[in-house]
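Left out: one protein chain. Kept in place: all the others.
Residue numbering begins at 1 within each chain, and the chains themselves are lettered A and B in the order written.
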Amino acid sequence: MAGILTMIAQRLGLGLLTLFVISLLIFGAIELLPGDLAQEILGQSATPETVAAFRRELGLDLPAYERYLNWLGGILQGDFGTSLANKRPIADLIAGRLGNTLFLAIYAAAIAVPLSLFLGILAALFRNSLYDRAVNIFTLSSISFPEFFVAYILIFYLAQSGLFPSIAKITPDAGLGEMLYRAFLPALTLTLVVTAHMMRMTRAAIINLLASPYIEMARLKGVSPGRIIVRHALPNALAPIINVIALNLAYLITGVVVVEVVFVYPGLGQLMVDSVAKRDVTVVQAAALIFASAYVLLNLSADVLSTLSNPRLVHKR
Amino acid sequence: MNDNDNGKAALLTIRGLEIEGRADETWTKIVKGVDLTLRRGEVLGLIGESGAGKSTIGLAAMGFSRDGCRISGGTIDFDGIDLRNAPARQRRALRGKRIAYVAQSAAASFNPAHRLIDQYSEPPVQHGVMSRAEAERDAIELYRRMRLPNPDEIGFRYPHQVSGGQLQRAMTAMAMACRPDLIIFDEPTTALDVTTQIEVLSAIRDIVEQFDTAAIYITHDLAVVAQMADRIKVLLKGDEVEEADTRTMLSTPREDYTKSLWAVRSHERTEQPAPSAQETPVVSVRGVTAAYVDVPVLHDVSFDIHKRRTVAVVGESGSGKSTTARVITGLLPPISGEVQFNGKALPADYRSRNKDQLRQAQMIYQMADTALNPKHRIREIVGRPVEFYLGLKGAKLRDRTRELLSLIELEPDEFIDRLPSELSGGQKQRIGIARALAAEPQFIICDEVTSALDQLVAEGILKLLDRLQSEFELAYMFITHDLATVRAIADEVVVMKDGRVVEMGGKTEMFQPPHHPYTELLLSSVPEMDPDWLDRLLAERAAGGAGATVQSADQ
Partner (left out) sequence: MDSEVSFIVLLLWLVVFLAGAAALAWTFRKIAIGIAPKGLAKSLRTAPLTASFGMIVILAYVFVALLAPFIAPFGEREIVGGEYLPWDAAHFLGTDNLGRDMFTRLIYGARNTVGIAFVTTGLAFLLGAIFGLLAATVGGWLDQVLSRIVDVLMAIPALIFALLLLTIVGTSITNMILVIALIDSTRVYRLARAVAMNIVVMDYIEAARLRGEGLWRLVVREILPNASAPLIAEFGLRFCFVFLMISALSFLGLGIQPPTADWGSMVRDNATLITFGDITPLLPAGAIALLTVAVNFVVDWMLHRASGLKE
C-alpha cells in the first residue's frame, strides 16, 4: 500500500506543479504582448499622462516577478484584482456567475454521464447490430454539430412554442425546481453534445476490453454473458470509463462558454466572452485560470482514481 | 497413457468440420473438412505449422468460434450432444464443467483484476459442482499436485504477482477444477523457456493421467507432442495429412509432408577446424559489463569470433545474449570493456563509428516482419546499403541488387518490385539476409533468425547461411535459445546465464559431458523426439543428474 500512496502523492504533486506553470503562463502571456498594454488598451489618442497613470494603476511599473507574486498571492486569498473595463473587483463579478456555471455543468453531467455510459455499453455489447450502426451515425453527427446549432434547433422546436424559456434568467430568489426548469435548454444542449462523445468513447473502451484473452477465457469457462460483463469486464473497465468521464466533464467547460452566450445565461463563460471583446485582460486572466484549474483538477482526480482501480498498481509484486 | 485403450467409448466425434474466416469482407475456408475421434482418457496431439488451423479446430471442439470465424459445415458430437446445434445455454453448461481450455498465454488469459483462486473457483461454483469453500480446498490440493511452490498461499495472489510457468500450471489446475472429461491444451508451453517447459509438461502429463482426462494437445513442436500424446494428427493448411498412434507416427510416417517435418532435425554441420592461435579474431568482445540505466545486465563478458566460423550464443530469456549483440553493434555502450574489430577497438557508440566500421558488422533480425520497412520495395531494401556504402548508382546498382537476390535464391524479375507484405515469412528472412550481404560485411549477427519460422523454412535459411559463409568467408554470431539450431550450424558455443558467460568451447566438446551444471540443465531440457525421453529425464533428475542441482529460470 505504501507504493500506491507515494504514487498518488507524486500525481498530486505533479498536478500542483501543472497548476503553478499554468498560472505562470496565463500571467506571462500578457508580457508577450507586442508594445505597451496600457497604450494598446487606451488607444492611440490617450495622452502620455493618462497612459502613465494607467500603467501605475496596473502595476506595470513594478518588475514582472513582483507583479506575479502579488497577483498569485491575491488570488490565493480570493482577490482577483479589479476589472479594467468597469473598475469593479473581479471577485464580485465572478462570485455569483461561478456558481451558475457550476450548476449548469453539474445539471448537464447528471443527465449525460449515466445516460451515455448505459447507451455506450449497450452499443458495445450489440456491436455491428442495427442499433450500433444507428448509434454510430447519430453520435458521429452530434459531435459534428456546432454547439450553437444544437442550441438554436432546441430553441426553434422547444422554446418558440413557449414550452421552455429560450433565455435562461437565473435570479437568486428562484427555487431549485424553477432553476432546473429555466436552465433546461442549456443543460439539454450540453447533454446532447457531450453524450455523443462519451458514448463513442465508452463503446470503444468496452470493445477493446472485450477483445482481451481473459474475456475469451471466461466464455470458455462457461460463464454467463451477464456475469462476464459484471465480473470480468467492469473491474477492468473502470480506468477507461473514469478517463472518459473526466475527459467529457472537461469538455463541458468548453461547451459551457458557447451555450451560455446563446441562452444569455449569467455564467462565467459569458463573462469571459464579454471581457475578451472588451479586452478586459484582468478578467479574462481570472476566468481562464478558473477554467484551467477545473480542467487540471478533473484530469488529476481521474488519474488518481484510475490508479486506485488498477490491481497491478494496488497489489505490488 | 496406454496404447491399449481402444476399447473405450468415443467421447468426441467430429466429422467433416469446415470453418470459415472473414478477411476483407469475404469468407475463406480455414478448416476444410477435418474428421476427428477422441476416446475417453485419450490424448490426441494436433500438430502443424502456422496456419494449419490447429487452434481453430481445438476451439470448435468446445462448440466455440472466435469473432470473425464461423463453423460452416460438419458435425461435432460430444458424448451424444450435438455441439453445433445445441442451444447456447447447453453449450455454456458444458464449457468449464465437462470441456475445459488451457490457453497459450496464461499471463493474458487470467483476469488481472481477480486473485487466482477466485478465478479457479468460478467454474465449479457457477456450474454448481461444489461450494466456494470446497473449491478453495480443492484448488490448494490441485496446486500441490501441479507442484506449484507454496500451494497453500499462491492462489491468493494476483496474476501479475506470479511467474509465467507457474501461471501456466495454475491455469491447468483451473481447467481441472470441475474434473472435466476433456481438456483442450492450446500450445501451453510455447511461450516458456526450455527449462520451465519441462516442469509444466510433466505436471500437465501427470494430472491428465491421474484423472484419466481426455485431451487435445495442440502444438507445433514435434518433440513435445511425442511426450504428451497417445495419437498424433498432422494438419496442413486446414486439411488432415495423416493420423496414427505416436510411436507409429514417429517411426514410420506415411506421407511425404510428415516425413519432411521429421527430417528437419537431421541437418548438422561439421565443425570447422579451429583457428590458429595467432589469427586475429574478426570480432573480440573484451570484458564487457553493461547496464540499462542502472539495472546491470552483463558482467565481464568476453569471447572471440573468427573468420569463417559461427559462434552460437545460447541462453534463456534474460540471459543477456541479445544485450551482448546491442553492445557489439554500438546501440548500448558498455560501462567497461570494449569490442574489437580485427584487433582495433570500435567506438562504443554506433553514432561515433565511421561508415566502414558500420558496414563491416551487419545484423539479421528475428522478426522479418518488423525488420523490413513495409512501405519500401525489395529494390530499395536491398539496394539502399549498396548505394549508401558502395556508392553504386543507376544500372550498376540495379545489376548488383539483382545479383544479391539471385544469391539468396529468389528470382530477381519476380521479386524486385514487391513489397514485404507480398512475401512469405521465409522469403522475408531471405531479404533480411540479402540486405546484410549488400553491405559486403565481414561479420553478421543473426538474432534468433529461425525461431519465428516453421521448421522446413528454417532449415532452408540455415542451409543458405551456411553456404554464404563459406562463399564470403563470413564470421557469424548466432543468438539462439534453440539447441537444435546450435547443433545444426555452430562451430563454437557460448552459454550465458544472468548476464554471465557460464561455459564456452567447441561444439563437439560442448555437446559431450562433462558439462557445467547449467549447460547440463539446458541441454537435457531440450525435448527429443523419443516418446520415452521425458520419463527418462525425470528419472535421471530424480536421481540427481541432468542439471537437477541448478534452479530453472522460473523458480
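Simple rule for what comes next: a contact is a pair of C-beta atoms (placed from the backbone, for glycine too) under 8 Å apart; a residue touches a chain by one contact, two chains touch by 3 or more.
Here the structure is a predicted model, which means the values were calculated and not measured.
Here one chain is not drawn; of B:S131, B:Q210 or B:T370, the residue touching it is B:T370. In the complete complex, the residue from A:Y131, A:F148 or A:Y181 that touches the missing chain is A:F148.
Contact with the chain not shown here comes from a single listed residue; of B:V327, B:L358, B:A434 or B:M510, that residue is B:L358.
Seen from subunit A, the chain kept out of the figure touches residues 18, 21-22, 25-26, 29-30, 32-34, 40, 136-137, 140-141, 143-149, 152-153, 155-161, 163, 166, 250, 253-254, 257-258, 261-262, 272-273, 275-277, 279-281, 284-285, 287-288, 291-292, 295-296, 299. Although one chain is not drawn, its touching partners on subunit B can still be listed: residues 24-25, 68, 329-331, 350, 353, 355, 358, 363, 365, 367, 370-376, 384-385, 388-389, 435, 439.
Just so we're on the same page, only the chains that are shown with their structure count from here on.
Centre to centre, using the average C-alpha position, subunit A and subunit B are separated by 50 Å. Chain contact summary for the complex, subunit A toward subunit B: residues 211-214, 216-224, 227, 231-232, 235-236, 311-312, 315, 317. Partner subunit A is touched in their complex by these residues of subunit B: 59, 62, 64, 66-67, 92-97, 100-101, 103, 105, 108-114, 122-123, 126-127, 158, 160-161, 174.
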